[in-house]
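What you see is the complex with one protein chain gone and the rest in place.
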Amino acid sequence: MFSKRMSSRVAAILVAALLLATMGLIGCAEPEEVEEPEVSERETVKVGVHTSLTGGLADYGFAAREGIKLAAEDFSGFVVDGVEYDIELVILDDKGEPAESPVVAQNLVDQGVVGVIGALTSGNTNAALPIYEEAVIPMISGSATLPDITEEGFDVFFRTCLRDDLQGAALGEWVIELGFERAVVMDDRGDYAVGLGNEVQATLEAGGVEVLREEGQEGDTDFSAQVANMRAFDPDVAIFTGYHREAGLVRKQMVEAGMADVQFMGGDGIKSDEIVDEAGGVENADGMLSTFSGFSPDDMPGFSEFADRFEEATGRPAGPYAENNYDALGALITAIVDAQSFEGADIIAALHEIEYQGVMGSFGFNEIGDIEAPDKTGIDLIPRFELKGDTWEYIG
Amino acid sequence: MIYALIALGYTMVYGVLEFINFAHGEVFTIGGFIGATFLIWVGVDDGTPLYAKVLYLAAGFAISVVLTAGLGWLLERVAYRPLRGASRIIPLLSAIGASIFLQNMVIVIFGSQPVIMPTAVIPSGFVSLMGVRVRVLAIGIIVLSIMLMVGLTYLLKATRIGKAMRATSQDREAAEMMGIETNRTISFTFVVGSALAAVGGVLVAMYYGSLKFDTGFLYGLKAFTAAVLGGIGNIPGAVTGALVLGLVENYGVGLTLGWLAGLVAVGLAVGLYIQLWRAPNKRIAILAADGRAEEYRERILRLYRLAPYHAVKTVLTERRDAVLRLTARHAVRLTLGNVFLSGMLVAFVLNAGYQFSSKWQHAISFIVLMLVLMFRPSGILGEHIQEKV
Partner (left out) sequence: MSRIRNTSNAPALPWIPRWMLALAALLAAAAFPLLVEYGVIQTVWIRVGTRALVYVLLAVGLNLIMGETGMLNLGYIAFFAIGAYTTALFSSPRFGFEVPFWPLLVMSAGLAMLAGYLVGLPSLRLRGDYLAIVTLAFGEVTRYTFNNWESVTNGPGGIPGIYRPTVFGYLVERPIEFYYLILVFVVLAVLLVANLKNSRVGRAWNALREDEIAAEAAGIHGMRAKMVALVISAAIAGVAGSLFAYYQQFINPTYFVFMQSVIIVCMIVLGGLGSIPGAVLGAVVLDSLPEFTRQSFSSWLPAIFGRDFMAGWPDFLRTFFLDFDQYRMLIVGLVIVVMVIFRPEGLIPDALWRREVHQEDPREQEHTLQTLFDIEEGKQDLEV
C-alpha cells in the first residue's frame, strides 16, 4: 500500500514539474506580435485575414500574413466620401482545419469586416465560402488555386493567383517543348497536387507523351516503391506536383536509385529554397525546373522592391504567395475607393471592373473572379524557373 | 529495416507489460531530432576531418540515446506506472495522451518545419550487390539492426536483468516474491526500448536526410504492424515482421489485383476456418473444465457485486446444451462463409488485370495490419507470452 501511494505522489510531482517545464518552453517560444492599431483621429475600417498560421502550411500562412501587413501599411489613409480611413487587420487562424474555417469566417463576419483576404488553402476556402456569400463580403484569396472554386458560382470570391489547370497545362506544354517522350507524373494525394497532376497528365497524353502516374502520401519519407516503379518505366522526366518537402525526398531517392540524369520538374509547390537541403544538397537539386502560379518577375516591376521590404520587415525572404496576398488587399482597397462604398455588393461590382497596378503588375478579374492580365492570356502567363546552384532563377 | 529497430521497442514493452506503448513512435521522433539538432549545433560540414565526423556522429548517437532513454524512463514513471494494475484500456489512453503531448512538444521546441541532417555525416557511397545498387548506409543499418537484435537476445537469455525481465513478463507477482524488483525491471525495459528507438530515429534522419514532427506516428504504426506480424513479444519475430512488411509495402504496390485476390482469399479462408472451428472448442473447454469452474464462479460473483441488477440466474452446468447449439450455429456460418468467399474470389478474378496504383500503398499496409490482427493475432513466429485468462 505504502509503495503505491508513494508512486502516485512521485507521479504528481513529476507531472507538476512537466507542467512547469511546458510553461517555460512556451515562454521560450517566439512571442507573436499583438496587433496594436495606431490611435489616430482618422476612421478605421476592418479587413479580415483568414489564414492558417498553425498546421502543416504554417510557413505559407506566415508569408501571406506578412505580405498583407505590408499592404495594410501602404494602403492605409485611403479616402471614401472625404473621410480618411486606416486599415485595421483582423487576423484569424483556421489551423489548416476545414472544420475550423466556418467558425473563423463567422467570427470575421461578426466583427464587421468589409472584405476578407484568404483563405490559404482551397479546402478551407470552400468550407468558408457559403458564409461569406450569405453575408455578401468579398473574399480575395492569394493562394487558393483549385479550379473548381470559381466555377461553383459564388459571387463573392476572387483570387490573385493563377489556377491549377492553367499551370498544369503550362507545365505539360513545357515538357512537350523540351522534347521528352516518357514522363512520370507524381503527386502527394493532397487537393492541390492531385488537381495539378491530373492536368499535367491530361496535357501530356494529349501531346503524345507516354505517362506513368505515381502517387505518394503527403508527410511520407520513403518513396522507394514509387521510385522502383519509375526505374522500371525508365522515364526522361519526372514531374512532382506536390510540395517541396516530399519533392526533395523523391529527388534524393531517385538519385540514389541511379536516376540522376532524369530531369526533375514541378509546380509552384517545389519552388522553395528549402528543396536544396531536402533533396540532399546542391548536386542533387541543381537543374530542377518549376513553374509558378503567379506572374513572371518580368511582368512584376515592383517585385524586387517588395521582396526587399518583406525581408527587412520579417528577416526572412519573401515567401510563396506573399506578393499575391499583398495585391489581394491592394485590389480590395482600390475597389473600395473606386466604389466609394463599403457595401459588399458595390465592392464586388467594382472588383469586376478594376484595373489594378501593384507588385504583380497590372491585372483585373474576369466575370467568375479569376485573375486576368491585360496583355497575356492562357499559359503564356505562367513563368518558368530553373534551380541554378541553390537559387531559383527566372528563365522566361 | 528501421521498422525492426522500432518494432523491437514495442515488442519488448509488450512482452513485459502486455501493453502497447502508443507513444513509442514519438520517442523515436524525439531521438532523431536530438541527434540531428546536436549535429547541426556542433556545425559539422564537408570541411570537418573524417575522424571528427565519426566522433561527432558517435557523440550524436550517444547523446540521443541517453536523453531518449531518460525520456522513456520518465514516460514510464509518470504516465504508466501509476496505472499499473488498472484495466487494459486505461494505460492505453494514457499512452495516447502522452503521444499527443510529446508530438506537440516537438512542435513547440523544434518547430513544425523538418530538421535537416547535415549531409556531411551521411555516408554517400554505393556498393553493387548482385547487380543492384545499394547504399552503404542501408547495409550499415541492416548490420546494426542485426547486431542489436543479437545483443538483445543475449541480454534477455543470458544476463541477470534479462532473466528478471522474462520472469516479470511471466508473472509479475511471483517474480516479486522471488526477490526481483519488478519496477526496476520494467523501467529498464522502457530505457532499452527507448534507446533502440533513438538509434532508429537518428538512422532515419540520416537515411532520408530530414525528419519532421509527425514522422514518428506513421513509423510507430508501421513498426507496430511489424511487431504484430512477427508475433508480438517475440524478438526474432519483430525483425521478421519488419522484413515482411517492408517487402509487402515495396512490392505490394506492383501486384495486380488477381494476385492479391488469391493471397487475400486464401488468407481469409484459412483464418475463417481456424476462427470458426476454434471458437466453440475454446468455449467448450472453458465450460467443461470443471476444475476451473470454481474460478469462474468467483469472477461471476465479483461481477455480480459490480452490477447488482444483473441477476446471474444460470448455473454453470446448465450451459452445456447451449454450447452444443452454438456449435451447430457455427457450422451454418461456416457454410455461409464459404459461399461469401467463393463469391469474392470470382469477383476478384474477373478484375484480375487491375494493377494497384501507388496511392494505395498505406491503405495496403493498414489492411495487412487489420487482417493479421483479425485472423492471426499471434503473428508469424507466434506470440512470446502465453494467453492469460
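We call the chains A and B, going by the order they appear; numbering starts again at 1 in every chain.
What we mean here is this: a residue touches a chain if its C-beta (ideal position, glycine included) is under 8 Å from a C-beta of that chain, and two chains touch if they have at least 3 such contacts.
Bear in mind that the values here come from a model prediction, so they are computed numbers and not experimental data.
Contact with the omitted chain, checked across A:44, A:107 or A:341, is made by A:107. Residue in contact with the omitted chain (choice from A:67, A:123 or A:168): A:123. Hidden from this view is one chain, which touches chain A at 1, 4, 8, 11-12, 15, 18-19, 22-24, 26-29, 31-32, 34, 54, 93, 95, 97-99, 102-103, 106-107, 109-111, 122-123, 126-127, 129-130, 146, 148, 152, 189-191, 194-195.
On the side of chain B, touch with the chain left out of the figure occurs at residues 19-20, 78-79, 82-83, 86-94, 96-105, 107-108, 221, 224, 228, 271, 275, 279, 283, 286-287, 296, 299-310, 312-314, 316, 319, 322, 357, 359-360, 362-363, 366-367, 369-370, 373-375, 377, 389.
The rule is simple: only the chains that are shown with their structure count from here on.
Inter-chain centre distance (chain A to chain B, centres taken as mean C-alpha positions): 38 Å. Those residues of chain A lying in contact with chain B across their complex are 7-8, 10-11, 14-15, 18, 22, 25-26, 29, 54-56, 58-59, 189, 213-217, 219-222, 224-226, 228-229, 245, 248-249, 252, 256-258, 274, 277-278, 280-281. Chain B contributes residues 74, 77-78, 81-82, 105, 108-109, 112-114, 116, 119, 122, 126, 133, 135, 204, 208-212, 214-215, 218, 249-251, 253-254, 357-359, 361-362 to its touches with chain A in the complex.
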